[in-house]
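Below is one structure, written out as structure tokens, with a few remarks after it.
All protein chains but one are shown at their positions in the complex.
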Amino acid sequence: MTALANLLAFLGLVVTLLIVWRQSWRGRLRLFALQSLLLAALAAVIGLFTGKAGLLAVAGIVVALKAWLIPRVLSRIAAGTPPRPAIPGRSSGMALLVAGALVVVAYVVMLPVTRAGDLPTEGGIPLAFAIALIGLLVTVTGRDALGHTLGFLMLENGIFGLALLATYGLPGIVEAGVFLDVLAIVLLMEGVVLEIRREHDSIEVDRLRELRG
Amino acid sequence: MSATVTAAAGAALGLVAAAAGVAGVLGVEWSLRVPWLVPPGGLELTLDPLGGFFLALVGTTAVPASIHAGGQRGERGGAAFLAFVAAMAAVPLAGNAITFLLAWELMSVASYVLVLGARDSRESLSAAWVYFVMTHAGLACLLAAMLLLGSWTDSLRFADWSAAPSALSPGAGTLAFVLLALGFGAKAGVIPLHVWLPMAHPAAPSHVSALMSGAMVKLGIYGLLRAGLDWLGPGPAWWGVAVMLAGTASALVGVLYALVDRDLKRVLAFSTIENVGIVLVAVGACMVFRASGLEALAVLSLAAGLYHALNHAAFKALLFLGAGAVVRAAGTRNLESMGGLVRRMPWTAAAFLTGSVAIAALPPLNGFVSEWLTFQALLQMLEIPRPELNLVFALGIAGLALTGGLAVACFVRAFGIVFLALPRSDQAAAAREAGIAPRAAMGLLAAACVALGLAPTLVLPALAGVASAVLGTPALDAPADWLTVTVSGRFGGLSTVAVAAALGGALLLPLAALALARAPGRRPGETWGCGRILQTARMEYTGTAFAHPFQRIFDFFYRPVKRLDIDVHAESRFFVRRLAYENRPRPIFEEWLYRPALEALHRAAHRARALQSGSANVYLLYIVAALLVMLVLA
Amino acid sequence: MILVLLLAVPLVTAAVLVRARGRAAAVAHGLGVVFTLGAAAAVAAAVARDDSVTAVDGLLRADALSAWMVALIDLVAALAGAEAPRQAPLGAGGRFYPLLHLFTFTMLLAVTTDDVGLMWVAIEGTTLASVFLVNFERSRAALEASYKYLLICSVGVAIAFVGTVLVYFTDVQRFGHEPHALRWTTLLRLAPELGPRVLELAFVFLLVGYGTKAGLAPMHTWLPDAHSEAPAPVSALMSGVLLGVGLYAVLRFKAVVDLATGQAFGSRLLVGLGLASLAVAAAFLWSPRNYKRMLAYSSVEHLGVACLGIAFGGPWGLGGALLHLANHALAKSVLFLLSGRIRAAYGSADIGAVSGLVAVMPFTGRAFVVAMLALMGLPPFGLFVSEVMVFRAGFEEGWGLAAATGLGLLVVAFAGLLRAAHRMAYGAPAASTAVRREAWQASLPIVAALALLVATGVAWPPGLAAALGHAVAALAP
Partner (left out) sequence: MIAEVAGALAQLVVVAGGAPLLVGVLRWLKARLVGRRGPRPWQPYADLAKLLRKEAVVSTTTSWIFRFTPYLLVATTLVAALVVPVLVSRPALGFAGNIILLMYLFMLGTFFLALAGLDAGSAFGGMGSSREVAVAALAEPTVVVAVLALALRAGTIDLGGVVERFAGDPLLVANPAHLLAFAAFFIVMMAETGRLPVDNPATHLELTMIHEAMVLEYSGRYLALVEWASAMKLFLFLTLLANLFFPWGVPAGPGPLALATAALAIAAKLAVLTAALALIETSVAKLRLFRVPELLAGSFALALLSVMSVFLLR
């Protein structure tokens, strides 16, 4: 189980870094779906090894929600924006470097956690946290509403992974609430962003800078 | 609320307060606890001699101010006025910090509302702003100090503080004293915390100015006395030195500005700063004497200071009420538009003259008595065997003397320009005497000035009793017989009654002699002016001109902004069309202290606005940064 | 049972209002407001009698602290509910009223659940329920505000989730999968034995996360935008109690973490955030330009004070903080409601556009000035007392320097607020604004709220001191 969980977490991190690297939103969405699938697999693995049937259900929900429904919603948000941002000279090298640094940060920050327990899955905890941090990075550097939302969802995924690896799943009512929340956020985001597009003809957040001071 | 009701209620409140206060001065003890009121801690009122003295001061000032208010039809703010009086009465009674702070701040709020009175003018708005911000900053200092004391003594009751001053370390005591002194000093108008005073007093209606200047400012002194003498016990001598130097500076700066200002009520406001300074000199002397173990002299100084506080309440309230009547009649506060009012308003003039003589510390009125007492205390400084303290005292004495001289000049100017010679404006020429209520109020206060002047033999023992109660020394053996006040054995004696009687007799003497000699009568004529005819008001000496020698002499202090605009005729430069001359003293405390501070604050605030840049990404970055910083710190 | 009722009332009202139109909607809204208030009173009474009430197998649990928050939420909700019809047409359908009650429901749920995870869900739910309320006016600015609100609060609360997971982790590590491992009651019981290092880490995440919701600097950035663009009743609810709910979460967690790590750790972080909030608020309040934003920054200021109170701790600090939250809720909601009226009359939220308020709108202007004075922390209003309590705790618990700094920053904020109040309330009214007559009924709730503020400032209503004491005791049984 340790090896599987670690592998899945590691793959998740790789996919996350790939998201940072990719610039086309379609590619990013596909990678995000892949990340979510990996998480679902992680949930299933942990569920199988620990005998928690609930986690299998969770894995199913993740597949349905994060690998299928949410990417669809996101692509609705992104529809109409050019697939490749038309800003020349923009490279993701810097972002990748920062993301790499964040992995180190994640290891350092999670030291107390990995030291505290003797979990078989503890090796993956920093990786999951790194996914969350990189999600934050994507949010902070996002140039349009899509980037923000995607980053937020990666953050969510990372935390979800963290929860899986550290605690083998939260109580059911919490899990259910979390999924509902995520769905609601994405849907609300869609509503707001569509309105923004109507108002501004774009979902670039640079235009949303009227409220200051 | 109608003016009459306000007046009646205010006067009743004042009378009760005065009676209770006098009882307290005479040693009646009283206390009250209401646990459910004033959370947390509960309302606690206690009457002791010091509190009683200031309570009496508030009450006796409130009575004439209320009567005066009764004559002002259409004046707003009756409820605020009553709240103001009540809060002021509560301050000296407060027995714990919460009660005190509540009463103190209520007093500020009520007076702020009253200052706001004529709120349609920008001027009064900015006055109210400055006043309220200063007073609030002062409150912050008080709050900090009182809470510190509370945490050190584990109690917010004043009685516990007084009981445990020696438990504090010197550093702690000093910190608390400095904070308290800042807070109370701001209320008392000590330099350089005085800036609100000359703005707020003119903006408020006159009966309110009278109360603010007569009573509220005194409560700052009350706090300082409580802090320096009672709560924090005998402090080191330098506390007293600091108070004394601050007092000297306040007295001089106050009178210097009073001397040149052209706004009658601002003149009075600056003079309040001066008189607070005089009181503080006495208070500081008391603290130094006490630190040097000279308790009898400490009692004398404190009694002198209290006496001056009381006197100032009487004559400054009188002057403000008089100024109110004058301003109402002349429609302006500008000295240069007044003049000749002594014939249009004889009663007001007489009252104002009484107040001026009293405040200029001229015998036999009350200002003289307290200043004389202060001098007596200071002059005995040789008892302190430390040359550096002696030097401070010498400077204090000289400062006080100079202040006295300048105050004479200031009030010659104030009375002379306002009331004498020809009116300088049409409205001043058509001025009408104040109504019966203001006259009654002024009459009361003038009588108080005379009585306090003539009866030191009655007042001083009571004040010495208060002082010895505060200082915890046994009461002095009667420092006065019925005729003469004697201080410190045979060091000095004063009998204003005798002086007044002698003056009266000496006034009658030449009158009688001339009448007996059947001296020729007098005939009216025009003022001589090198042969010119037709005296007009424009030929009179103005207030500015009167102050000019002082402005020249104290040029280094006033740093005037001089401007001379001469508009000449197009065809010849010898024909002057218009000539504008300005010679305005520069308010150095505002310009060198407050403006830079405010500008720095403004700049900092402006820079900080960049934080809210509008970019969601930056906002998110803040969150990440906060997270990382806290992770690092953790 | 009573808790279920408390939560059911707003939920049912919201559901009914989705469908109801016209008079029926008005009746439903009114009944919803009244019943919610009644249920809150019942909860308070029950808690006063039994110390705590539970429902649904302990998933819902109200102790004195919860009851305190419930009372606050429902008071402000009632104020906002009474004012809402002036701002949004009642009975014309639309999402406003359902969401308003849903918003109340989520806040009530957040403070009455015993489950940390469910509380997280509820707090996230407050954001979701209020996003469209913020965007009610559908202007460009409102849209921008709601976008930032949604984004920043979601990210913030997600960070709080990391903390929640970590808390759960250490709990599970130590005691295995206990059925109610994420309950406050359990956490408080087990806390002394939990791993302090992990809890410290968790607390940082929780603080940043819920601090975002509580509007603590530097996570406050969504707050001025959202509060200024939302309709007045929503601003009142958000500023008055939503921030308080965020702080409530921090307060609960701090009590747990303190048991494991000692007070100093959490207090240090909270003092930092509190002072940062005060500093930011002071800077922005020094010369405000928009009065709704000004009120929003003042919320940052007051939450900073409450945060300091929590950091200082002790009965004075915690009691002061809770009382401060209550006082602030009353004063701020009154001000936001009045600001709605002012904006309706002047057509602008710029301070420069408003002058002569007292002359133009005699009641609103006067009430505005009075409430501003209350907000500035002057007696006889309650904020004075609660500030004194908080700072007393600061000096008593050895945070003298922090308390002194806080006092200084409060003075700066005071100066700015006073100047803005002067500019708006006095001066010559703009020519275009006519003197308005105001119906006295509309002023009743506001007068009542101000009277309550005077009561907390001068003479506490019977039971208040006890309620406060119990609420503080609930944190450290």
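Going in written order, the chains are labelled A, B and C, and every chain counts its residues from 1.
One rule holds in what follows: contacts are C-beta pairs under 8 Å (C-beta built on N, C-alpha and C of every residue); 3 or more make two chains touch, one makes a residue touch a chain.
Note that the coordinates shown come from a computational prediction; the quantities given were computed from them, not determined experimentally.
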Visible chains in contact with the missing one: B
Hidden-chain contact residue, picked from the options B:Ala79, B:Leu503, B:Val576 or B:Ala600: B:Leu503
Touching the absent chain when the full complex is considered, from B:Phe53, B:Tyr222 or B:Trp372: B:Trp372
Contacts of chain B with the absent chain, listed as residue ranges: 340, 342-343, 353, 357, 360-363, 368, 371-372, 375-376, 379, 382, 387, 390-391, 394, 397-402, 404-406, 408-409, 411-413, 415-417, 419-422, 484, 490-496, 498-499, 502-503, 506-507, 509-511, 514, 517, 519-530, 535, 537, 539-542, 545-550, 552-553
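Everything below uses one rule, namely that only the chains that are shown with their structure count from here on.
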Contact graph of the chains (line, ring, star, complete, other): complete
Pair exhibiting more inter-chain C-beta contacts, B-C or A-B: B-C
Computed distance of Cα centres, chain C from chain A, in Å: 31
Whole-Å separation of chain centres (CA-atom averages), chain A against chain B: 69
Touching two or more other chains - residues of chain A: 109, 136, 139, 148, 208, 210-211, 213
Junction residues of chain B - those touching two or more other chains: 609, 612, 616, 620, 631
Contact footprint of chain A on chain C as seen in their complex: 59, 115, 117-118, 120-121, 124-125, 128, 131-132, 135, 138, 140-141, 143-148, 150-151, 154-155, 158-159, 161-162, 165-166, 168-170, 172-173, 181-182, 195, 197-198, 200-201, 224-225, 228-229, 284, 289, 293
List of chain A residues in touch with chain B within their complex: 105, 109, 136-137, 139-143, 148, 205-206, 208-213
Chain C contact footprint on chain B (complex, rising order): 36-40, 98, 101-102, 105-106, 108-109, 116, 119-120, 122, 125, 128-129, 132-133, 136-137, 140, 143-144, 147-148, 150-151, 156, 601-602, 604-605, 608-609, 611-612, 616, 618-620, 622-623, 625-627, 630-631, 633-634
